[in-house]
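Partial complex: the chains shown occupy the same locations as in the complete assembly.
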Amino acid sequence: MDHDGKRTPLRVTVWGENVHERRDDSVRAIYPDGMHAAIAAGLEELLGDRVRVRIATLQEPEHGLTQDVLDDTDVLTWWGHAAHGEVQDAVVDRVQAAVLGGMGLLVLHSGHESKLFQRLLGTSCSLRWRNDGERELVWTVDPAHPIAAGVPHPIVIEAQEMYGEQFDIPAPDQLVFISSFAGGEVFRGGCSFFRGAGRIFYFSPGDQEYPVYFHPDVRRVLANAALWASPVAPERGAALASEQSPRDWFAR
Amino acid sequence: MDHDGKRTPLRVTVWGENVHERRDDSVRAIYPDGMHAAIAAGLEELLGDRVRVRIATLQEPEHGLTQDVLDDTDVLTWWGHAAHGEVQDAVVDRVQAAVLGGMGLLVLHSGHESKLFQRLLGTSCSLRWRNDGERELVWTVDPAHPIAAGVPHPIVIEAQEMYGEQFDIPAPDQLVFISSFAGGEVFRGGCSFFRGAGRIFYFSPGDQEYPVYFHPDVRRVLANAALWASPVAPERGAALASEQSPRDWFAR
């Protein structure tokens, strides 16, 4: 247990849809071992023995996200795009319950339209997009937030897909980063949501056509976010259920 | 059209589960025409010709909430308790889409555990409860909020079911009222959420065993909330969908 009440090593499960990497030559050229491998490597590079990373993918039974795996996970990262519809509802239910019970969740890039993110936020999570390989600048608007520690202002990503407003999300509980693109659009690309006992962070850079998950500043954001999203240990449990309480129950 | 861009008359649909009123003598004694009738009468009493109220109930085809009805509704009120599970998922989908498109929604009392509210908020919406007929005091914490206009501080409700923290909701966008109960519990019983283009207000007083919807201050809150939740006209539409946008699309 760490001084701040968080588990050491942090148990991270990197979930990858793993479709583009197997189907598209352009993606395989960048991520020969899959995007999930690059995400996992970044966490290990920056967190070392503070983290223990496991990988799970869509193609595994139950998408690799059995109850046992979730029970052994402090923070789950989620990258999906081409196959949102193939994710089983029962797995979405299970992951949602784990988040409400305290598991941290990092939703990455096109994960914005995953069933899981829509389920947790209640909105369409739709946005404006254009994949022209434009420069993205990621500006920190909350410099004292732990997720922004050690991150340059701005992060410069030479080529990325444009994601623009309006982004149909509830007002974030914390807005950490805002991106701009060469074409002029802006996007609330780094924002946190507290749901139940769980901490959720959405981070928009990371299209499959660009080597974004090798970018050192993006890796820093993800490492910071994993630490931030991990639960304070005693709080991890099931989602709350309503409970009848006799008068003066607390005085006993 | 009103000066503030809102439709006059406001088209309100009062949705009632209508189970307790038909099954429980104690409830029928208080609400012989159903709780929905009392809620509707309160809106008409206070808003007069500024409002046009329609009633829909669980037992009607599609629970009375066809697409046509929703398209003709500015604000929907929702009271349910005994039969949350009987509400069809397709109707929940449709109402959620209407809210994201701009329809206002007032969720009342035990509606906190409706599929609809859980869907829009993403959490369990569970709470602590005790039905002992205790005095509830409803304290205004945001006195300049339009929903609190003309409301005494506190509202005194002589007998009510206790609803207590922890209430498993996202942090509200606006916290308007906090209740306390004779037994000492507190509850965030009046809070607003913005989701998509829709405004949602949850108001906790209103158990079926007490004549809460005849209470003049509760009626005032509901009338204020209906006005507040109604959409600014041009914004009413479908939920957003992601959209590809060529470079400089806005400059044309």
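Residue numbering begins at 1 within each chain, and the chains themselves are lettered A and B in the order written.
As a working rule, a contact is a pair of C-beta atoms (placed from the backbone, for glycine too) under 8 Å apart; a residue touches a chain by one contact, two chains touch by 3 or more.
These figures come from a predicted structure and were not determined experimentally.
Taken over the full complex in this file rather than the chains on view, the one protein sequence occurs as 4 copies, with 2 of them shown.
Everything below uses one rule, namely that only the chains that are shown with their structure count from here on.
One finds 32 Å separating the Cα centroids of subunit A and subunit B.
Residues of subunit B that touch subunit A in their complex: 96, 100, 113, 119-124, 126-130, 132, 162, 164, 166, 168, 170-171, 173, 183-185, 193-196, 239-248, 250.
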